[in-house]
Structure formats: structure tokens, C-alpha cells
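Here the complex is missing one protein chain, while the rest keep their positions.
Chain nomenclature is as follows: A and B, assigned in order of appearance, with residue numbering initiated at 1 for each chain independently.
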Amino acid sequence: MVFFGLCNIAAFLFVEEGIKPVYIPIKPDICMEATKTNFNRRAFLKASALAGGGLILHFSALAKLGFDDKSQLADAPAQWNEITGYIKITDDNVVKILCPNPEFGQNVMTSLPMMVAEELDVDWKKVVVEMGPHDNVKLGPQFTGGSMSVRMYWKPLREAGAAARNMLLQAAAQTWAVPVEELSTKAGVIYHEKTGRKGVYGDFASKAAAIPVPKGVKLKDVKNFNVVRHSQKNVEGAKIVSGKPLFGLDYKQEGMLIAMIHHPPAFGLKLKSFDASAALKMPGIKDIFSIKMFEDGFEQAGFDTRSFNTLLVVVGKTTWEVMNARKKLVAEWMPAGDTKDTMGGRVGKREVTVPGELETTATQLEKMKQHAAMPANQMRKDGDPETAFKNAAQIVERTYVAPFLAHNCMEPMNFFAHVTDEKALLAGPLQGPGWSEPTLSKILGLPADKIEIQMTRMGGGFGRRAYSHYQVEAALISKKMKAPIKLIYSREDDTTYGIYRPMYTATYRAALDANKNLIAFHVKGGGIPENAIHANRFPAGAIDNYLAEGWEIPSNITIGAFRAPRSNFNAAAEQSFLDELAEAMGKDPIDFRLELLARAKEKPVGKNNEYDADRYAGILKLVKEKSGWGKPEHSQYHRGVAAYFCHNSYAAHVVDMVIKDGQPYVERVFSAIDCGIVVNPDAATNMVQGAVVDGIGNSLYGGLTHKNGEVEQKNFHSYRIIRMHEAPKKVEVYFVQNDIDPSGLGEPPFPPVFGAVANALYKSTGKRYYQQPFTSPQSEVPTV
Amino acid sequence: MRNTWFVMIVGVVVAFAIMAFSLNNSKTAEPPVALKKDSVASVAAFKKVYTVLMSARCMNCHPSGDVPLQGDDNHLHTMLPKRGTDGKGLYAMKCANCHQPTNTAGLHAPPGNPNWHLPPADMKMVFQGKTPRQLAQQLIDPKQNGHKDLKALIAHADDGLVKGGWNPGDGRTLPPMSYVAFKKAWLTWLNTGAYAPAK
């Protein structure tokens, strides 16, 4: 395949012949096909020299090669010996490890290859890391999201490393004619002690590549790790700070056109007509047309969410020319009315009605109130909560509300597409290429093996880039233009065409007896358009009489995953409520939680409790100790605590708040995390610190409102994002030390920040805050 | 949380117990502008001037603190740029880094002026929070008005940055009267004795 510019590099590097990517669940043995591939060695060596200085080298065509570096590629290629799908070694001993998962800042390009390197037994500082091609057969599920990357690759990647090491050992044993059991390795060198022989991996790589991939090779004891569990620097750090092309928006091809999309200005509207005559006369403009995303009856998969089905497209030579032409484009919009979507996926084909209402935030709030008063679906019931509430000496009841949130990835949505009659190349920021490929295949009428998806670094994701509509849009535009195009969303496009965090509410009730014992607990949650409640999580399991209920209001506002979906609301509401409840019961908020957890451990109520009460208690104890909870020397701070379990991990925070210039300011935070084995400690710390900052920002300032279907926030002037002076100066992060297999980390530290901030606000102001964002004027008005 | 941004509630109470202020012309050799003192006309004119100066277009760059204001609600400028000693900002947050010589097109894009700045740190010329009387007194006090004498004050009506208030960029409201009406009121106030209202 011959393209110009970057693409020929990409084709050169990324395409493995004869492998048909289809989505299948990861299994270790499917990752082990050995093939040989070619690679341009001089380009690599030059890249290495540039990256130099003893730093870890990362190499990829996208990342390294500036647009004027094409000449490097003219040289003869070197041989890469592929040893398992993840590892390539040249005869002169360059070891390359492919990262299977897209990188959006969670640092998987470092942590996943570290896991391979650990078992392969190589010197990490000499390893070359490269983003892998999209190839679900060879490289597994390849999705970034659900805090799954490390979890789902923990075993397969170590097994790949161990298998490769074993293959290299077998090759050495054959070469030296010695028993394989007598060989050992250290940092990429194979030794035969008896004969004093030694050789580097490269010496045996070509032979090893022909050896069948062994199964069941024993893995290292986690106590003996020397790459994993040690802090390793971001492999793309040097490229980031020097402005190298890394991101989707940086992707470029010869002859590439720029496209932008005009979507309806409000949810519930659709295109009626347009007049492009003036815009078409603008300089650089190639074409203006509308595209239809899905034909009627198209069976949508889980991540096919799209806000609008018909879009206006402006295509031109440069971004600025297209932006200017858009100003001259005249479009008329009309109410879409109720529409039907056909959904596919696991539950089977079904029709869903999308209401046509032009929604307004005040009405949304009013509707939620009405629904909250109506009977709801029972999600879990333990004991006899009705009777307990009837007999209660005191009932504490509070209602919490949180707004829609936009993800606000710093890199706006964008995608490159070059679609021809025979094949399609797509490159850009996407969390789950394996999810979008079947959709592209159907829409473009191309078999999956003719669709190549390249995963660029993402300028943030937070769940937003799991939804691939912008990739599909780019493909449709390229197909229509018969040219390579890059679709770019402006910031306003990005904010107002969102797959948002839903709007949520929940009412919590607690029944206390005459001695202030907690005898029953009731949560009834709902939202637009989904209910957030996790019925089987804490404090379920700790209270004899428990009831969880939920309800939902359909909406045309598109929603999806947002860093710790549902949990990011539940932790705010539930953890605020527990704080208030502890106070009503005259108990310390940490001690109160520990009492409940002790009960959940000793005599759990119900059978489906999702959390481990011991580990949950562990982070509370750790944060209590590390923050000096209750110690007088911290009395200058207003302290709030919260804890939460999600994505198999546990996180607790103590936030220390002061009031500065009349505004709440979280000056420092103590965090305790149990996510099992911490693969890359310093990077993990960075991620927790970032989650804390993100949580403070969203709880205090975040929110998206609607007026007649129109998103009222268009850009960062009205969608407030936390900034430097509002971020804490210190976030101390403590990980529970254990040898449990790693669980999620990108999301778990985020939700409890909301609760801790709410509880610190109460200490700061003497008022409870029930409605997010907490700095909004209506926040302190009790919603009950 | 109540929004604690400064919200100006301006009750303009005009009374006619008036005292005139003499203008210090000593720094200039120019002959003083002939005054036809008329306290009633002067205060009435200043009432108009005041509504303009306290409008977002003027007051937002004459804040009581060191951070300029934005919007018709006079909220603190997003990202908190600071005055700096010369009024032109600090470090990476100098006014002209975003505010171009001309308005940048588009809603919420920075308005522009070749000389975009706040008053300097040693002469803050605060409008925000000032009563009509306080503002009038400040405006004619060379120690507080940037060492302007009457003539300079008169000329100030034609200052590019002042006029810029009537070319505020896409989506921004205009001051409550036309530039011509403002200039007329400004000159009337000054030429009739620059009287300050009682409150």
C-alpha cells in the first residue's frame, strides 16, 4: 500500500500481512503468532540518537517523524524478528515492545510494556516502545477505558514476555547445543555458566522467532520484580515537552483536506435546509454538503452513540479557511420530533424512541423532582426497611443533584480518514478502535481487513473518546470527497456536541432508633437519562434493612461514560450523606464508616456485596493515619473525608480546605489507595493527583446546562475548568502495599473527591451542599 | 455557595448640596479653560457620565482589586490576570498577549486595542465601588487621575481606549448612551465646574 507523507511510514511499520483484526476477548495464546516484519533501521537509529541521553527510547512513526523527515525512510530496512505479537528484536539487539492500548494520559504506553519487559528480562532503559497497530487478534482487546488496561493485560503481557524469554532460551540452547535448563538470563543477556558462554537476545532473535510460542511458562514471583513496581518515566515524555507530532490533530498527509462539521444548535433540532452559496465562494473551500450518519434501521452498537444523524460539512484546504467559511454558511433547523433508534448489542435488536423535546435545565430539575416522588424499580432489598422506617425515632433524608458534565478533553475531537473504494485508513484519538471497526465496516461497505485504524496519542479522553461518531463522520466525509481529510471539531463544536455525563439525583434516607442506632437505609436514585445507583455497593451489606430503587427519564441529550461513570455521582451523594448521618448519630465520620465496614465483614447482609470490607476499611485507616485525622495541629484546615470503591479498587481522601478571598480552596489532600500491585508508582501517584484536581474542579465548578435544547456553555469562558491557582499545592498519595493483582486506577480516585470536598465545605461554611457544582448559587439550598 | 464576586449595586442618589473643586492647572502653561460655573448642570452631566463609567465597558478595567473584570456582571476576569506595576499584566499574562490591537472576531474572543491595559499600580484609578461623589472627586484629582489637568481631562474623552468602549467586540453590550452623548456630558461636567454630587 502506497500513501504519501506519514502514511507510507505508518504502512511500513504498522501493517502485518494476513492478520485480520476482529474483536475477540483476550486470551494469552492468541497473542503468540510469530511473524517477521520489516522495519527501517536507519530511521530508528536516528530517532534513538535524537531521543538519546540514556533516556528510555520510544519510537513510532507518528511520534518521531516530523513532516520534513520523510527522507529518512529511503534506506534499506532491517529485520525485525517478531517474538510473540508484542515483542520485536533485531539481529543487532534492538528490543522493541508494542503497547497494545491507546494512550490518553493514563500512561499505558509505559506501564503495559513494563509488564512485558519484566518477564522478558531486559534492561528497561534500552527498550524501545511503540504504539501497536490496531489488531485485536494479535494484541488483544485494545481498549482504553473502565480502568481496564492494566487489569486486562496484567496476565497476557507477562505471559508474552515470559514466553518470548523462553523462546530465546530455546534458541540459545539449540545454538550452543546445551540443555535449556542450564541457561539463565539477566537484563537481555543469556548465560551458560558451565561453558562461560553468553550472548545478547539479538543473537538468537531470528532463530527464536521460528520457535512455536510455548504456553504456561512460569511467571516471576511478584516479589522479585525489578521493572514493575519501580517508577519508570513516561516513554513519550521527551517528545511531549519538545512539541513532536503525537496527537490526532497533529496527523498529516500529503493532499489532506480539512473538514469541519456544523451540527444542530440544540438537542431536539435537525437540519431543515441550508444555503452554502456564500460560504462556497470563500477562499480555499472545496465543498459543502450534508452527511447522514446512520440509515434508518441501522443497528447501533454500544459505542455508536451520536447526537445528530444529519450533519453539515464544510471541506477546505486549511483549518482557518474552513472556520471562516462556516461563518457564511446559512442553515435552517427544525424540531426533530420523536425519533426512533435501532439498537443492537448484547441484549439484541430493539427500537428505542428518542423524545423530541427541547430541554431546559429548570424543567429537567422539575421533572426529576416529580419522578423522585413516584414509585421506582426496586434494585435491592434486605430485611424489612418499610417497617424499620415506620418504627424509626428519627429519619434523616437528603436529596442530592448533579448536572450534566462535558469531558472537555484538551484536544478537541478529530480524526483523519482516507477512504477509497478498496480500503480505508483512519488515524486519530480513540479509546476503542475495536468497537468502531464493525460499524465502519458496515457503513463503508468494506471488509474489516481493509480498514486500518492507527491509534494516535490522545489529548485526554475521560470516556469521551470511547464514542467513535467523529471517526465515522471523518470516514463518510473522506468517502464523499474521495480524498484524505482530517475532521476537526472547534472547541464550541466539542462542548455542544457531547456524549455527556448524565444529570443525576438521589434521595438518601436513614432510620435511627431512639438510641441513635442506624436501623434502615434507603436510596432512591434517578437521572436523565439514566439512574446512577450501584445497589450492591457500600453501605449495602452493612445494614440489616436496606432498600435501593431507581428510575430514569428518557432524553435526547446524548450521554456516555465519564471518568468513573455513575460512581462519580454516587460517591458525592452517598459520602456526603454518610458524613451528615455520622454527625446526626454523634460519631466521627471515619469511625462511623469503619463500624459499618466491620459489620459488613463480620456478618454481611445479603450475598451480592461487591466490595471487600477489609480492603475498604484499610484505606480509611491509612488515610486517617497519614492525614493525622483529628489531630489539633491541622486545626487551621476545614477537613472533609470520603472513601469509595469502584473498578475493583479502593480510594479515600482527606481534603484540607480554607476560605481564600471568599472562595473555597482545597490547599492540600491526603489520599489512600488500594489498587493491588502498583505497576509504576510515580506515574500512579501522578494519576491520583490528577484525579484529585479533576474532582475538586468538577465538584466546585463543573456543569452543563440547557436552554430549549441548546447547551448554554460553549467554551472555557463559561465552562469553568479548575486552574493552577485553584489546585491544591500538595496531594500526598499513599498506596496500600500488597501483592494482589492490580486493579483499576484511572477512575477510582476520582469519585470520592466530590464527597470529601462537600464535607470540607460543610466544615468551612457550616452549611451542607446538595447540588453540584458547589459554587453555583443554588447549591446550598437544601433540595428537600 | 453564594457567588462572592463583587456585584455593584449602584444607588445613585443625587443631591444638590454641591461643592466645586478647583482644578490644579499649575503643571501646565496652557491658559485655563474658561469656566462657566453651573453646579446644577455640572452635577446633572456627571450623573450621565457616571452611568457610563460604571458600565461594564469602563469599570471592568478600573477594578477595585488587581484583577480586571469581565462581563456585564463584572465578574473577575477568568484566569485572573494581574495588573502588574505598569498595568499591562504580569509574566505570561500580559494584556497584549491576548488582547490584540483590534477586536478578535467571534463571541467571547478577546476585545482589542493597541493600548489595552489597566491603570498602573501607583495610580489605580478605581471606579468599582465608588459613589458618584467619590468618583467625581477622584477624576479631577491629579494625584488620583494620572496627573491630568482640565485640559488633559477634556482631551481624555478622545482617548482611543475610552472610545473603545463603544466598539466592544462581538456580543458585548454597549455603555448606556452613545459616545457622542457621553462626550457631551463629560465636557459639560468639566466645563461647568466639575462639581461632584453630594453622595
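As a convention for this text, a contact is a pair of C-beta atoms (placed from the backbone, for glycine too) under 8 Å apart; a residue touches a chain by one contact, two chains touch by 3 or more.
Just so we're on the same page, contacts and distances are computed from a predicted model.
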Omitted chain (choose from "(2Fe-2S)-binding protein", "Serine/threonine protein kinase", "3-isopropylmalate dehydratase large subunit" or "Putative ABC transport system permease protein") - UniProt protein name: "(2Fe-2S)-binding protein"
Which of A:Q454, A:Q689 or A:S776 contacts the chain that the document leaves out: A:Q689
Touch with the omitted chain, as defined above, among A:G460, A:P529 or A:P604: A:G460
Which residue of A:S242, A:N515 or A:Q636 touches the chain not shown here: A:S242
Residue among B:S64, B:T78 or B:Q144 that touches the chain left out of view: B:T78
Interface with the unshown chain - residue positions in chain A: 55, 66-68, 104-107, 233-234, 236-238, 240-247, 249-250, 252, 258, 283, 318-321, 323, 408-412, 457-462, 488, 490-492, 682-683, 686-687, 689-694, 697, 715-717, 721-725, 727-731
In chain B, positions touching the absent partner: 78-82, 90-94, 96-98, 100-101, 104, 106, 108-110
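Everything that follows uses one rule, which is that only the chains that are shown with their structure count from here on.
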Distance between chain centroids, defined by C-alpha means - chain A, chain B (Å): 49
Contact footprint of chain B on chain A as seen in their complex: 661-664, 714-718, 720, 723, 725, 761, 765, 769, 774-777, 779-780
Chain A-touching residues of chain B, taken from the complex the two chains share: 1-4, 70, 78-80, 107-108
